[in-house]
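As you look at this complex, bear in mind that one protein chain is not there, while each of the others sits in place.
Residue numbering begins at 1 within each chain, and the chains themselves are lettered A, B and C in the order written.
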Amino acid sequence: MQIMIKTFAQTRELSQVPVLALSMPQGSTIAEVKTHLRSLNEKWSLALEGSILTARNHQLCDEKETLQENDEIAFFPPVTGG
Amino acid sequence: MQIMIKTFAQTRELSQVPVLALSMPQGSTIAEVKTHLRSLNEKWSLALEGSILTARNHQLCDEKETLQENDEIAFFPPVTGG
Amino acid sequence: MFAEIQEANFNQDSLYHRLLANANNVSKGNSGAIVTFTGLVRDSNASGTIEGIELEHYPGMTEDALKKLVEQAIARFSLNSAGAVHRVGKLYNQDPIVWVGCSAPHRQAAFDGAVFLMDMLKHSVPLWKKEFCGDKSDWVEAKASDDKAALQWMKEQV
Partner (left out) sequence: MFAEIQEANFNQDSLYHRLLANANNVSKGNSGAIVTFTGLVRDSNASGTIEGIELEHYPGMTEDALKKLVEQAIARFSLNSAGAVHRVGKLYNQDPIVWVGCSAPHRQAAFDGAVFLMDMLKHSVPLWKKEFCGDKSDWVEAKASDDKAALQWMKEQV
């Protein structure tokens, strides 16, 4: 199953990967994607540390959600607009 | 002791007197001015009926205050600006 | 700060920049939040359609009371600046009546200042509205809810 990963702000800078096309087993959860990314290298481990928010297809979401084909998953720190 | 009376809005319309120069005994209070005006005619009685506010020299004030020479006393209904 | 009573209309952009310039005179570069309130003539009231309002005021006292209120808002909420403009005379439906603006380092103070100014203005600045429609005209009655809002601020005052 193909999904798209995006990162923003500090998460983007730490991971050094703004966009990544990823293949995951059918039925994977967002938590499993995070575990997989952390296993790739130290940069991803650091980038996904602490209170990182997750959006799935532009909606803030919970890590327990199950992925679907072509989902766009974004990881980023708490927002600071306004 | 000479004072100046002003009225506004409905109080002005009911009294039909927007401005009035008045002579009052030394040491009179605002309450006494009201009593005096009410005694003049029915229009003043009607104009000063109900919850009428009083200002003394541009400051909202209490009826118990004692007048001073040349005071400007205004009577008007609750304000409705904004 | 500024506090004005006028017949003429006002422009949003001019008032906003006047407020900001004032704020920068007081504390340069420290304004992070600007809140403005504009009140307009609505085309109907509880009893039906109106054509406009006639605003009477107490020349001299109205200016003094509005100025005092703006100064109170600045002191109470530590604003960088605040301003208020109130129109008088004959106004038609959708015409702007009043503008207040507050500038502060952060948003809470700017919002509180503007709410305070409007609540207190409706309670203590000598202005009276008379609604007209054709030959008929009626004085607007003061609202109990407006009194309550102002009294709340007076109670909270330290």
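Everything below uses one rule, namely that a contact is a pair of C-beta atoms (placed from the backbone, for glycine too) under 8 Å apart; a residue touches a chain by one contact, two chains touch by 3 or more.
Predicted, not measured: the structure shown is a model, and the values here were computed from it.
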Shown chains in contact with the undisplayed one are A, C
Given C:A65, C:V115 or C:A142, the correct residue touching the omitted chain is C:V115
Missing-chain contact, candidates C:Q72, C:N93 or C:S124, resolves to C:N93
Across the whole complex, the chain not displayed is touched by subunit A residues 6, 8-10, 12, 55, 58, 60, 74, 76-82
Contact residues on subunit C toward the hidden chain run 11-13, 16-17, 24, 28-44, 93-94, 105, 107, 110-111, 114-115, 118
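Note that in this section only the chains that are shown with their structure count from here on.
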Most contact pairs found between chains B-C
Looking at Cα centroids only, farthest away from subunit C lies chain A
Whole-angstrom distance, CA centroid of subunit A to CA centroid of subunit B, is 73
Subunit B to subunit C, mean C-alpha position gap in Å, rounds to 26
CA centroids of subunit A and subunit C: separation to the nearest Å works out as 49
By the touch definition above, subunit C meets two or more other chains at residues none
